[in-house]
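Every protein chain of the complex appears in place save one, which is left out.
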Amino acid sequence: MPLIIKDEYPEKLFRDDGKRLDGRDKTELRPIKMEVGVVENADGSAYLEWGNNKIFAAVYGPREVHPHHLAKPDRGILRVFYRMTTYSVFERKRPAPGRREKEISMVIADCLEPLLFLELYPGTSFEVFIEVMDADGGTRCAATTVAALALADAGIPMKSLVTAVAVGKIDDELVVDLSGIEDKAGQADLPCAITWFNEELSLLQFDGDMNLKQMEEFLSLAKTALSEIYQIQLDALKKKYIEIQEEVSGGNS
Amino acid sequence: MPLIIKDEYPEKLFRDDGKRLDGRDKTELRPIKMEVGVVENADGSAYLEWGNNKIFAAVYGPREVHPHHLAKPDRGILRVFYRMTTYSVFERKRPAPGRREKEISMVIADCLEPLLFLELYPGTSFEVFIEVMDADGGTRCAATTVAALALADAGIPMKSLVTAVAVGKIDDELVVDLSGIEDKAGQADLPCAITWFNEELSLLQFDGDMNLKQMEEFLSLAKTALSEIYQIQLDALKKKYIEIQEEVSGGNS
Amino acid sequence: MPLIIKDEYPEKLFRDDGKRLDGRDKTELRPIKMEVGVVENADGSAYLEWGNNKIFAAVYGPREVHPHHLAKPDRGILRVFYRMTTYSVFERKRPAPGRREKEISMVIADCLEPLLFLELYPGTSFEVFIEVMDADGGTRCAATTVAALALADAGIPMKSLVTAVAVGKIDDELVVDLSGIEDKAGQADLPCAITWFNEELSLLQFDGDMNLKQMEEFLSLAKTALSEIYQIQLDALKKKYIEIQEEVSGGNS
Amino acid sequence: MMKIKRVISAIEKNYITQNLRKEERFDGRGLWEYRDISIKHDVIASAEGSADVSLGKTRIMTGLKYDVGVPFPDLPDEGVCTVMAELLPIASPLFERGPPDEQSIELARVVDRGIRHADCVQTKKLCIEANKAVYILFIDMYVLNYAGNLIDVGGISALTTLISAHVPEGKMEDGKLVWTGKYLDGEYLVNEMPLVLTYGKIDNVIFLDPSLPEELICDGKISISVTEDSITSIQKSGTATFSFDEINMLAKKTMEIGKKLRKDLNLWQYKVNYK
Amino acid sequence: MMKIKRVISAIEKNYITQNLRKEERFDGRGLWEYRDISIKHDVIASAEGSADVSLGKTRIMTGLKYDVGVPFPDLPDEGVCTVMAELLPIASPLFERGPPDEQSIELARVVDRGIRHADCVQTKKLCIEANKAVYILFIDMYVLNYAGNLIDVGGISALTTLISAHVPEGKMEDGKLVWTGKYLDGEYLVNEMPLVLTYGKIDNVIFLDPSLPEELICDGKISISVTEDSITSIQKSGTATFSFDEINMLAKKTMEIGKKLRKDLNLWQYKVNYK
Partner (left out) sequence: MMKIKRVISAIEKNYITQNLRKEERFDGRGLWEYRDISIKHDVIASAEGSADVSLGKTRIMTGLKYDVGVPFPDLPDEGVCTVMAELLPIASPLFERGPPDEQSIELARVVDRGIRHADCVQTKKLCIEANKAVYILFIDMYVLNYAGNLIDVGGISALTTLISAHVPEGKMEDGKLVWTGKYLDGEYLVNEMPLVLTYGKIDNVIFLDPSLPEELICDGKISISVTEDSITSIQKSGTATFSFDEINMLAKKTMEIGKKLRKDLNLWQYKVNYK
């Protein structure tokens, strides 16, 4: 019983005016909104809208490890569970977590682990749950970005935040922040993440075709975009502290 | 590879003489037979025939809990496993336990637990295994009824027995003890169970359509039927004690 | 999506010259090669080619038991895992281990266990992993034979080796060492294994049709073939010791 | 509000229970009072209908997807509407070993039965061509924060999702499915408006809309689905037992409160006009 | 009779073994003697054939269901008969962690091979129309009480189920399956009458029909299926080894005892005349 309306791709990914299909310039990001403290029960949480992506992240920990045999005597462990709702994509996703979700969970864990001081939490675990409610390209980068915010919201000591974005090639042009349709119909996709404490790449994947010169260009485009997104992350954290402060002063006035 | 003889339903569920298809009056139960002590290896067991339903129940416990992490330090646990054989229904059931079997297991556990003094058995478990060998409507009620007998046969202290029956609506008439065909072709189904120590309902489900007046009628029909079935349960228990006594006196004579 | 080239069987399994399709006489074995010490990481290992069968066996142990609850306080346990690659058979096998692989694992374990002194290794386990890379009839016998070699290569004390072979009936004639095609198109198949320390049968299966006289003939044919194969096993072990000795003397000279 | 990080202590349990006996609830509500309800609709771009519903701090986000399939031979002109629920581990520290499977099955089942038996979605309207093609609707509920009484939130969430639906309309032409460019909307799909109301019971006290602490210590619950005129589904769970009188009383109360709630929520406002 | 609530103690083990060396069994039987067999047939209304068979305290209830399917391309005119077994947790306290999967697989496999290789069910008779439609028969065995030697009970139970069969007769008309109103019965379906006999071995003593305590302590077992004239299947299990002479002796014994048992049981009496 396959879906019958096809997910068709346009022949061209640039409009006649040189803009991308959603009106953006080549190096322009989609609209991004972030907010922390959105899940009442969690130790830390964050919500992100990035284009049509809508993603929740929640952190629980440090807490006891289940099952016990996963605990490490000399350090804490970090576990990341990236999942998508069945209705987050064009064709209904099966409810059971697929290979792709497990792979992305691992990739995000590799990005978050360098940020933490796990050696300070022997025998415990941190769990980061990420749920993509609506997906529109670049979810692994968006999920990494919002997960870092949720960790910060939980008040867990961190070396820095991590920020991620995908650059890519569409109709032979290098562009920043691929949308869903650009990701599927494009020629190349390079998601990457930067850990700000050492300004190095903790996520780097590529599928497509590029020579050495193009690769340098890709990385340079990514660097600029990552700085922009980082600012939005910082603003979301600040906003929470301002709100808390206002609440506190409000209570005193 | 679907079954090709269809499980067809008749258009009318009453005969011209006003009787139901199997010759019963509206408030008449199907023939019911119960027997205890039928499984040699079990701590307690019972067998029931109710119309074409044929059901075994066996109890093991109190015993050590497997897996250990399910054990509770301050009380015993009760676990109920309701299952059907592949050949108990018209279209061969898959061998693996389905959702429906898990749901009914939970429902029956909720009916049996109020009867027991689980706080007297910390760290242990009681397992009730129920196997429907042949099914013909009302198996959840029949299974609850026979499971209570198996517990009693095991000599486990109980506040009282529990008894269950389904009432329902067929061809706009309220009737007692729906048969398989009445259950499928009927308009409404209300299975319920009574715990005799407080004469309250421990099982109550409904699917269909009824107004408040009909609901009172339903419950009143059920109450009468439950008393009748209770008597058959008590007789089955008595019969065993009489047999034991005869054996003992036989041995003495 | 079924394979479309059919695995067709010939009508006759003997050629006009009275030889079998692969040119063998009735009591002739296929070419057999064995070698020990082929898997670097294992405690013991062996490789066998038997006709087109290609099989690796590796032994790990005695070592700690995982999961712990399988450990026995008074003796070691032996676990055998027989598996086939997806490409070892005509129609691609599914990657997950099937019933047949579990069954053969049990059969081989029953052949190997009488050889060992498991009571000397309380609380530990021996694992024998067998992987059929290419299959051509008689894999359970070939796997048993090569597994015994791997155990010997691991230096584990053994009462003796075990050797296995299948005899069978094709075109109404009794023959030794059925090939893949003879196994599938033949009339009867009798795999058996001998433990040399008591010269008794530790594996015996049969499917087909035979009277008592034929059965005696089958067993007599098997006995002769088993002795031949045993010699090849012993040669493989000797070869390793000669090589070690040469290495040692080479080092000294 | 109390933040539930562990199973309720004996002291809290006593406190809640004793207050209930005095017909007082720890969060100040009356016995027959709901927590605040907030509803957002059509929140998911990828879904053909969606809702984000909160009841107090309990929050469920639900989406609708569809597929087109061949109907069952014995129901050649009826589509199918299925309900699934998932308790996200995001939603509670109680779910650390993985959210309880039984609870999500119960949530899906009770919401599904409420919809199914109340003639809410008319499955004959999901037929594109008899024997050939029907719609399969998937209503998938995800619990984002768990603070008690998932079932009633789930019911409103599923209903709002259906009302906000915009499913592409197909028809068969020469044995092939083609899309008309129009959409099936909530008005077309939804007939009855069943609401499900859940009560908890602790000792002999019964109360509407159990919050999480109440749910964790209660002996049992009962969920009753009602349309404007009828009771369409009942589901008792847990080890509590209910007297015959209590059942009759609850049925009556559910009809009353349901009528008022249906009016207050005014779910038809969430209909989406698409294209 | 001894009630088995735990694994046999060392003392019991010695007692049983020492008696066996004197050719005596703890339940008074001779080495080549079966426990009492009782058979009821056609006991399940929902099944198209069934049997309730006990051997001593071991009891198996078996039912037959059917389906109609497209045959395998390489066997266009042959139906299929499959055997499944389940050891119900009802049947023994030994199964508290769930009944042993391997044992139920072995039970199904040995019974299946006994039937399959003895030309018992003639699969060509299960053809409705070549390349189009064949019967699939499911013979499903459920162990209700476990007191040793499941295989021999399973064999008799499967055979009785087949003999009691009443499967609706279908034929193809204009490419559609229609039912003639008649039934295929056991006489039509069953050709050979294979019986499977199982022996245990402890040290050097071999004996028929192991009871549960004997089974729990034995080194191994061997099951031999025989028809009137032939051995059709052999399955050795466990770590016992058998000498070549022992195998020849057991084959001979099985032919003899099988002949007598087939006559005593007289399974054809369980044929059902339906309609």
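By written order: A, B, C, D and E. Residues from 1 in each chain.
Methods note: a residue touches a chain if its C-beta (ideal position, glycine included) is under 8 Å from a C-beta of that chain, and two chains touch if they have at least 3 such contacts.
Keep in mind it's a predicted model, so treat the numbers as computed, not measured.
Trainee: Based on the whole assembly, the unshown chain contacts which displayed chains?
Mentor: Taken over the complete structure, the missing chain's partners among displayed chains are A, C.
Trainee: Looking beyond the chains shown, say which of C:33, C:69 or C:92 touches the absent one.
Mentor: Answer from the full complex: C:92 touches the omitted chain.
Trainee: Of the residues A:70, A:106 or A:120, which one touches the chain left out of the display?
Mentor: For the chain that is not drawn, the touching residue is A:106.
Trainee: If you put the missing chain back, which residues of chain C would it touch?
Mentor: 1-5, 39-43, 45, 52, 54, 56-58, 60, 63, 66, 81, 83, 85-90, 92, 95, 127, 129, 131, 133-136
Trainee: Could you list which residues of chain A touch the chain missing from the display?
Mentor: Residues 2, 6, 99, 102-103, 106, 110, 113-114, 190, 195, 198-212, 215-216, 219, 223 of chain A touch the chain absent from view.
Everything below uses one rule, namely that only the chains that are shown with their structure count from here on.
Trainee: In contact with chain C and with chain D at once: which chains are those? Just list them.
Mentor: Shared contacts of chain C and chain D: no chain.
Trainee: Counting in whole Å, what is the centre-to-centre distance of chain B and chain D, each centre being its mean C-alpha position?
Mentor: One centre to the other, that is 29 Å.
Trainee: Quick one: chain D and chain E, Cα centre-to-centre, how many Å?
Mentor: The computed centroid separation for chain D versus chain E comes out at 50 Å.
Trainee: Among the residues of chain B, pick out those that touch two or more other chains and give their numbers.
Mentor: If we look for residues of chain B contacting two or more partner chains, we find 2.
Trainee: Provide the full list of chain pairs in touch.
Mentor: Once each pair is checked, the touching ones are A-D, B-D, B-E, C-E.
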